[in-house]
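All protein chains but one are shown at their positions in the complex.
Each chain gets a letter, A and B, in the order it is written, and its residues are counted from 1.
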Amino acid sequence: MSQPSQHLSAAHFAPFLHAFRRHSPLVHCMTNEVVQNFTANVLLALNASPAMVIDAGEAAEFSRFADALLINVGTLTRERQQAMQAAVTAAREAGTPWTLDPVAVGALTLRSDFCQQLLSQEPAVIRGNASEILALAKQASGGRGVDTLHQADAALDAARQLATTWRTLVIVSGEVDYATDGTRIVALRGGSPLMTRVVGTGCALSAVVAGFSSLPGDRLLNVAAACQVMSSAGERAASQAAAPGSFATAFVDALWTLEAQHETH
Amino acid sequence: MSQPSQHLSAAHFAPFLHAFRRHSPLVHCMTNEVVQNFTANVLLALNASPAMVIDAGEAAEFSRFADALLINVGTLTRERQQAMQAAVTAAREAGTPWTLDPVAVGALTLRSDFCQQLLSQEPAVIRGNASEILALAKQASGGRGVDTLHQADAALDAARQLATTWRTLVIVSGEVDYATDGTRIVALRGGSPLMTRVVGTGCALSAVVAGFSSLPGDRLLNVAAACQVMSSAGERAASQAAAPGSFATAFVDALWTLEAQHETH
Partner (left out) sequence: MSQPSQHLSAAHFAPFLHAFRRHSPLVHCMTNEVVQNFTANVLLALNASPAMVIDAGEAAEFSRFADALLINVGTLTRERQQAMQAAVTAAREAGTPWTLDPVAVGALTLRSDFCQQLLSQEPAVIRGNASEILALAKQASGGRGVDTLHQADAALDAARQLATTWRTLVIVSGEVDYATDGTRIVALRGGSPLMTRVVGTGCALSAVVAGFSSLPGDRLLNVAAACQVMSSAGERAASQAAAPGSFATAFVDALWTLEAQHETH
């Protein structure tokens, strides 16, 4: 099995977070209906600028001047698929990096076919749980939906293969998160089990990853820092709240206050 | 007027809640755009697994392996109606119980026609407020939308008639909730007026009812327990919060902690 070559600790992400807040990326989120509000609030709490534009024509226009594009297939429809495709095509023409969140790929036909089509369209990053990454690499048939049936490390070889084949970065989320470019592997520990009891923490991570992918510098380290920021906020929230309602509030607050001593804005 | 034959008190729902958390039903929610996030968080706080799949083809696929299906017509469109119909057909073929939440039926044409069509398609449960149940039974023309103009007990005879005619269970929500199979009537007291000041508490109840309908045992008692769980969470939240923003947070927290002493997970 692949072994992580690097560990990123909490001490390392502060400069990345500082850069993210300073750049305040405009993130075009084409994401599922369930998590749009939470995703926007997570990005706002990190001083980024979210925008959800979904008509095919407008999405293509918008992808050209956004800093990053997120494609999340959680509530895919044929109409939404066409709009996402238009946005990806425009993003590639404009050089806007785009991130794929293949929610429940493998389990359902429309999204599985679409995600396979998207692989060859130069995603900057793919972020999923172990079942999704295994299904995307055609090494498993997918879970019963959004929940993973596998531990993250079980998908590490599939992640490396996807990254190498499609020349992209792959993040496998779980108790430990892994980020890989096919050669290097960064392992990220932390987070809280309560994150799995608030809908959209994974989807919002993908939006934050999309934003970090637009920063200058080593993209693998940038997106790994995105995972660490979210995990650290989860840990801080778990130290303040013991149930998912108040945890969700504390999580957004933690994104705002995290390492605030490093900020000058 | 019909008289309740049974009262379920807070002391009675603990074993039902325990079974629900242990089974962790996968609930396929085809619900309105306004409440998808809250509905998912309510189910997650009860240790269930929510999934919102909305494309017609995918919804049919998903209904086959979900434990329960919810159809809520709150933001119905013709496209969404087709997807819901496909899901209901697939659910019936697979034996997946499905629950109908006829939001604002009677007041608006598209949803009124669709709900009447759905009645003959073997819903396991119908959950609405008094105006909706009266409109569904064609005993009233419906309210001005989502708000009820009637007390729950005014709809009790309509509920019994619907349950008998369509061999289903009917829940009428209000200050007192009633659940009936046409013969037996369970009355459930409790809750808080603040629940009417947070959007989606009724819609989320229908999702929880759908989940409880998939448990083994007496379905009438199972879905009555769902009402009692939500009412008890509302009471607990009202003891901790006096305004709707903090009440909503406390409500989700209460679902997580309710009778936690009975849990071993």
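Throughout what follows, a residue touches a chain if its C-beta (ideal position, glycine included) is under 8 Å from a C-beta of that chain, and two chains touch if they have at least 3 such contacts.
Fair warning: this is a prediction, and the values are worked out from it, not measured in the lab.
A.B. asks: Going by the contact rule already stated, which one of A:Trp98, A:Trp166, A:Phe212 or A:Phe251 would touch the omitted chain in the full complex?
C.D. replies: Candidates A:Trp98, A:Trp166, A:Phe212 or A:Phe251; residue touching the omitted chain: A:Phe251.
A.B. asks: Looking at the whole complex, which of B:Pro25, B:Pro50 or B:Gly74 touches the chain that is not displayed?
C.D. replies: Looking across B:Pro25, B:Pro50 or B:Gly74, the contact with the absent chain belongs to B:Gly74.
A.B. asks: Spell out, residue by residue, where the missing chain touches chain B.
C.D. replies: Output for chain B: 32-35, 37-38, 74-79, 104, 107-111, 144-147, 196-200, 242-246, 248-249.
A.B. asks: What residue numbers in chain A mark contact with the hidden partner chain?
C.D. replies: Answer for chain A: residues 26, 33, 36-37, 40-41, 44-45, 49-55, 57-58, 61-62, 65, 79, 248-254, 256-257 touch the chain left out.
Going forward, only the chains that are shown with their structure count from here on.
A.B. asks: Using Cα averages as centroids, what's the distance between chain A and chain B in whole Å?
C.D. replies: 33
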